[in-house]
Structures are given as C-alpha cells and as structure tokens.
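Only one structure is covered here, and it is reproduced in the block below.
The complex appears here minus one protein chain, its other protein chains still in place.
This part shows subunit A:
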Amino acid sequence: MSTKTEKIDRLAELTAQTETSSGSSLWVEAFRRLRASKMAVIGACIIAAFVVIAVIGPWIAPHSPIAQTWRGDVLPNQNVFVGPRGGNWLGLDHLGRDEFSRMLEGARQTLLVGVVSTALGFAVGAAVGVAAGAASTLGGRAGRRFDSVVMRFIDMMLAIPSLLLAVSVAAVLGQSLTTVMIAVGVVQIPIFARLLRGSMLAQGGSEYVLASRALGVRKRRIVLGHIVPNSLSPVIVQATLSLATAIIEAAALSYLGLGNPDASVPEWGVMLAQAQSYFDAAPSLAVYPAVAIIITALGFTLLGEAMREALDPKLRG
C-alpha cells in the first residue's frame, strides 16, 4: 500500500523534473501557429518588402523623385509620354520625373500615412473602448450609463460613411499630410472602440474575472491585467486589416484633392490621382501605384486573416 503511493509520488516527481519546466504562453503558441500558416508567411513577406522599400527606398532611388529632370521629353498636352527606358525603368511621369524613384519615395509616404493613421485610430479607439468597457463591466450603474452615452456617440460616428467622415475632417482641418492622417485615423476610431468594448464585455462576464474579484484583486488590476490582455486579439487583427483600409482611404483622400497640398511629394494615392488625367495616353502611370496599393493592402489583409485564425481560442490545439 505505502509502496504504491511512494511509487506514484516518485513517478510524479520524475515527470515534474523531466518535463520542460517552462510552459508556453498563448502568445507564443499563436506565433507558432502563425509561422505555420502559408497565408501569414506570404502576407508577412509582402509587408516586409514594403517596409524595406519604404525605409531604404529614397536612398536607393536612382534619381530625384521631385526634380523634373526630363521635363522636355514629356509633352502631356500632345499625349507624348516616355515609357520604360534605360535610365528610367518605369518611364517618366507627366512632368518628366523618374517614375521608379517616385514609386520608391511614395512607399515611404504611403506607409507613413497608413501606420500613423491606424495608430491614431487604434490609440483613441482603444482608449475609448477600454474606458467604456471597464465602466460597463465593473463601474456599476453609473459606469453603465457612461458606457451607454459614449457608445451612442461612437454609433453616431459609425453611422456616417467613412469616406464622408474623412472628407469632412479633412475639409475642416485644411489640406495637409497631417490632416490626411487624422482624417483616416478618425474614421478608424469607432471600429476599434466598438470592437474592444465588445470584446471586453465578453471577457468581463467570464468566470476568471469573477474569480479575480473573489480573490480580492483591485478593479484596476482586473481591467488592465486580465480583461484588456484577453480582449486584445480581435483588435490586433483589426489593426492589421485596418492598415490596408487606411492606405486605400489615404489614397482616396489624395485622389479627391484633400491630401498633401505639396503635390510634388510622391504618394501612391496622389500619383494615382494625377495619372487619371492622362489615363488614355499613359495608363501605365496609373497602373504602377494602383498595383502597389493593391499588393500592399493584400499583404496586410493576408497577415490579418492569418492572425485572426492563429489567435482564435477555438482553434487552440
């Protein structure tokens, strides 16, 4: 009898020692799953290429993206354009600037707009979402009222078509690159706020939150230490997907003439807008930025979708 118990104890001790003593957290496991996903790898490669180009592009650009070096070669009024040739791999734009260099420089601007606006939307949206979610789950009656008021306001923002909202913001703030970022960011706020709040409410009702309360953990710690970390995954996925939307929306704003007033600074959306006038004669000038935007957005979307799958707790295996 006693020998049997001893045996079991010894066995338990042995397994305890032989097993690797460090467990793997959910983030680690999610990353492992992400790496195994083809979609994620393709998406990440596209994004990596995009980022690399955005960072080092201006240095490796063969020519100045702004200087109208070959002004004389191009006669837009007579539909004379220069296609790809020896020194200019993608040809010249309507003002005689090297299209390839402009594309490289444009990547940086586009990335900047996408990242900054999404970060802005994420930050403000998440702050609003956390406030509303925390108030609603743990703030009692007053908290729920606060949540109700905040969320109705967010609903109002959500009711306005996003581009219209961005146009209004851009129109109010005047034309500038910052305006574009703010406008696109503002559009993202309600999406992040709603998503995070909803996710927090779901987590707030879970048993481990109840367990933490029963344990006597302070409310702030419950919200920041338990509810928020567990609510983040859908928001992170959304942020990745939003980057794609942000790039497209920034392009749309530029296209509508609400972008950077300094039209000489290349940005893919601006380039697309400018190429529109000469689409018949030189469609390639529109195709280059358009394809670049599409591929970049695709990269972010692929990664986002893969992350959604990797972070889904139901698929945890």
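The definition used in the following text is that contacts are C-beta pairs under 8 Å (C-beta built on N, C-alpha and C of every residue); 3 or more make two chains touch, one makes a residue touch a chain; residues count from 1.
Definition applied: contacts and distances are computed from a predicted model.
Colleague: Name the absent chain by its UniProt protein name; which of "Inner-membrane translocator", "Stage V sporulation protein AC", "ATP-binding cassette domain-containing protein" or "Cytochrome c" is it?
Modeller: Matching the unshown chain against "Inner-membrane translocator", "Stage V sporulation protein AC", "ATP-binding cassette domain-containing protein" or "Cytochrome c" yields "ATP-binding cassette domain-containing protein".
Colleague: Decide which residue listed in A:Ala48, A:Val80, A:Leu164 or A:Leu210 touches the omitted chain of the complex.
Modeller: A:Leu210
Colleague: For the chain that's not shown, point to the residue among A:Ser136, A:Asn230, A:Asn260 or A:Gln274 touching it.
Modeller: Counting the whole complex, the residue in contact with the absent chain is A:Asn230.
Colleague: Residue-wise, where is subunit A in contact with the chain that is not depicted?
Modeller: Missing-chain contacts on subunit A: residues 1, 4-5, 8, 12-13, 15-17, 19, 21-27, 148, 206-208, 210-218, 221, 225-226, 229-230, 313, 316.
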